[in-house]
Each structure stands twice: as C-alpha cells, then as structure tokens.
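With one protein chain removed, the remaining protein chains of the complex are shown where they sit.
Here the chain labels run A, B, C, D, E and F in written order, and each chain numbers its own residues starting at 1.
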C-alpha cells in the first residue's frame, strides 16, 4: 500500500489563520491582508486588507471576500 | 492542543449590524450604507444606501443587494 | 444577552409588496415598477414595469424578472 | 392580521399560458411568442417564436428557451 | 375547473427526437443537427451536427452539447 | 406504444472511450485528444491532448478538462 500525503485546500486555509495572504480575484484585483477566518465556500475574512494597485495601496480594513470571486489564495 | 480563533464570515456580518459597510460589486460599483440585515447567501439589506461615483453620490435609500453580485464587504 | 434587530432580505420584499421598487440589473438596465410578488430565488413580479433609459421610459406592463439577473432592489 | 395578496412568479407563467409574451435574454436578444409551457427552472416553450431585430423579425417556430438565459418575461 | 394544456420543455425534447433542431449557443454560435438524445440538464446529443457560419457550414458529426451553453432549441 | 431510441449524453461519452474527440471550450479554444475518462459533471480526461491554434498545435499530454468550460464534444 502506498500512502500519499495530501494537503486539503481548506486545511491550508486552517494553517494560514493569522498569517498574511494575497488574493487574486476574478476581476484581476489583488487583495492582501491577514487571514482571520473562512467558511466551507472559501468566503474569507481578512484583517488590515489592502488592495494593491500599481504603485499605491488602498486600505480596506476588515473585510469579507466572497469565495466565488477568488481565483487563488497565496501564502506570503 | 492548539486553539486558533477564527472569525466566520457570517459572524462578521452579525457583529456589523447597524454599522456602515462598503460593498464592492462585481461590476465595479461601490455601495455604502448601514447594514441592517443579511441571510445565509450573503444577500444584504442596507439602509441609507449610496452609490459612490467619482465625485458624486447617488442616494438609493433602503435596498436589498444580492450576495451573488458582491465581491467584498468592508467595515468602515 | 444582546438582541440585534435584523431585517431579512426576503422580509424586506414582503413589506415592499404593492410598493414601487427600482431594480438594477446585471447588464446595467434599470427597471421600475410595483412589486406584486416574489419567490425564494428573488424572482420578482412587477406591475406597470418601466425600463429607464436616459431620457425616456419603455413601458413593459406586468413582468417576471429573474432573480439571478438582479443586482439590487431599492424601495422608492 | 394583514393579508397581502402576492403573485408568485410561476403562477404568473401559469396564467400566461397560451398568451403572447416577450422575453429579454441576457445577450440582449428579444424573443416574442406564445407561451405554451414552462418548468420550475423557468425553461419556457414558445410557439410561433420570433426574434425581434431592429426592423425585421426572424421566425423560429416552436422553441425551448433555457431559463438561465432569461432576464425578464413580459405579458404583451 | 379550468384545465390548461401545457408542453413541458423536456417533453418537447422527447417528441423532437430524430428530428432536426437548431441550437443557439451563448457565444452566438448556431448548431444544426438531428436530436438523438438529451438528459435532464438539457445536455443534448446531435447527429450530423453542422455549425452555421455566415455562408459556410462546418461539419461536426455526432456531438454532445452541454445544456449550460444553450440559449434556445428550435424545431426545424 | 411508441418506443424512441435515445442516446444519453453520458452514454455517448462511454462509447467514445479510447477514441479521439474534439472539444470546443467556452473561451473558443479547441482541444483534441483521446478520451480516456469522464465523470458525471462531464469533467474529461484526455490523452495526447493538443490545442489547435490557427496553423499550429500545442501538445499538452494528459489533461483534465473541467466540464463547466466545455461547450461541445465531437467524435472525430
């Protein structure tokens, strides 16, 4: 028997709690912030969220991001 | 055992009731208003809603916003 | 214990029956009319519906609008 | 107790059977025809369907229109 | 009691088996062919399918068309 | 009683196993390859997949294609 270790996507979110993540959204926006929560639909809660825009940042504070608009979530 | 505190997205909405929020919609619109209700699909009810448009605001009063069109919800 | 009053989205539709509403659709159209019905998917029935178009109105009579195309519903 | 009369969207389709309707589709097309059937997803069957195009009509005969592409259904 | 005869969308597909149909797809393509099968999602099987393109036809043979991409199905 | 023979979409995939198919995707891409598997969502597995591009081919090897991006599947 071969056992392959696997990282479930929601488990990666679990271990990423209180760490900085970078979200790529469907409309091309990039949001950075500290991941403080999520649910099974990958709706996320970010603290100190900032939208990255060319050479500036727009500060958004605490936000809910709907999972259906997220393309990828990177640990940073 | 490690206990990680997590903020569920719907719980953040719960504590945001009667507070001002700023919604980013899929079509790029920004709606501001007081959150007075929500459901499990993240359909929201806003009071005194205003659409932010360049240098003006369009007042919309009390509105229902469908969750499927929302990208993010920020506390302001 | 803290009790927070909340307006459920479908409850707002219920109390809006027989009142004028203004719908913003996904394609940017604005439809006005008297709300005379709805279902749990937010499919709506409007009486005396009018599409707002720049400086004119197109009269549509009684219509069903599919909830999946609605961005927001404002009481007017 | 207050009783509010409500017209459910599917009930409006029921009473519209064998009457002419005008559909607005997501891609902006307008289809006219006699409604002869529907299901719970708002898939519709139209008889003598015509696509309205600027100053001409394209005759389509009997068609099934998928509910997921319909924005609104107007009685005409 | 009033009895209204209704043609269910899937029933129309049933009686259209082995007949020529014309599909309008979401991306504007038009596919013609003989309907030889369908399922409850309106995924279709066409025989001798042809894509109509301005003044030419592209022959596709036997194809499966996913229901989620279909706008309308016309009997021809 | 009339018996109409029908080809269910998934049954056509079943008999197409180990045969060459041509996929049209929602974004207009055309992928060719040998069908070696599928599931009930019409997610497909292709062997020796090639993307057709004007006058060249890009070889992709063994791939999974998500059913939700597929418009049509043709036997070739």
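Everything that follows uses one rule, which is that a residue touches a chain if its C-beta (ideal position, glycine included) is under 8 Å from a C-beta of that chain, and two chains touch if they have at least 3 such contacts.
Source: prediction; values computed, not measured.
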Options F:21, F:49 or F:74, residue touching the unrepresented chain: F:49
Residue, one of A:31, A:46 or A:73, that touches the chain absent here: A:73
Missing-partner contacts on subunit F, residue numbers: 14, 17-18, 25-27, 29, 31, 36-39, 43-45, 49, 60-66, 68-69
Touch residues of subunit A, complete complex, unshown partner: 4-13, 26, 28, 42, 67-68, 70-76
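By definition in this document, only the chains that are shown with their structure count from here on.
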Centroid distance [mean C-alpha coordinates] between subunit C and subunit A, Å: 33
Centre distance in Å when subunit E and subunit F are each reduced to the mean of their C-alpha atoms: 18
Subunit B residues counted as touching two or more neighbouring chains: 26, 68
Chain contact topology (line, ring, star, complete or other): line
Touching chain combinations (by label order): A-B, B-C, C-D, D-E, E-F
